[in-house]
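Provided herewith is a single structure, encoded as structure tokens, for subsequent inquiry.
Missing here is one protein chain; the remaining ones are kept as they sit in the complex.
Right after this comes chain A.
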Amino acid sequence: MQRINGTMIASYYACKRELWYMAHQITPDQDNPFLDLGRLVEEESYQEEKKKFLIGDVLIDIVRSEEGKLIVGEIKKSSRSKRSGIMQLYFYLWYLKERGVKARGEVLFPREKRKIPLVLNRAIEEELKRAMREIELIIAQEVPPRREKIPLCTPCAFRDFCFA
């Protein structure tokens, strides 16, 4: 069984089909222009912090401490993928908590000058556990979940693959 990681959580909330592909190492088209933009944004910002803090995933963008409390931040290009970004960050908070580290989270939307603070609670933890169980079921399926046309398809790097 594969270990569930942050990207898988994000994919689960964005598109379950993408989740299946990612889990089967079927990576998206590297020629996709949207992907380039993402890479660039990621490479250019907050390089220092990122190198110091890797939870098996590149999407953790900033870590800082405030009055002795750890804050894990994540930068998003736009709020299009808001829910998946939030759940991903909650997953990191849970992951840290399991390892005895208490932290708070912040999802940042620099372009929209917005910031969403996140604090882990019981209900969210239950939701995450439910999601993780379902993720295991989805990636154990023989074939990927059916394609549905959703708004996320437009900038998705799997688009040509899904619709060819």
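Just so it is clear, contacts are C-beta pairs under 8 Å (C-beta built on N, C-alpha and C of every residue); 3 or more make two chains touch, one makes a residue touch a chain; residues count from 1.
Methods note: contacts and distances are computed from a predicted model.
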Leaving aside the chains on screen, match the unshown one to its UniProt name from "ABA4-like family protein", "ABC transporter permease", "CRISPR-associated endonuclease Cas1" or "Twin-arginine translocation pathway signal".
"CRISPR-associated endonuclease Cas1"
For a quick check of understanding: of A:Lys77, A:Arg104 or A:Arg159, which residue touches the chain that isn't displayed?
A:Arg159
Just checking the interface: what residues of chain A touch the absent partner chain?
24-27, 29-31, 142-144, 159-161, 163-164
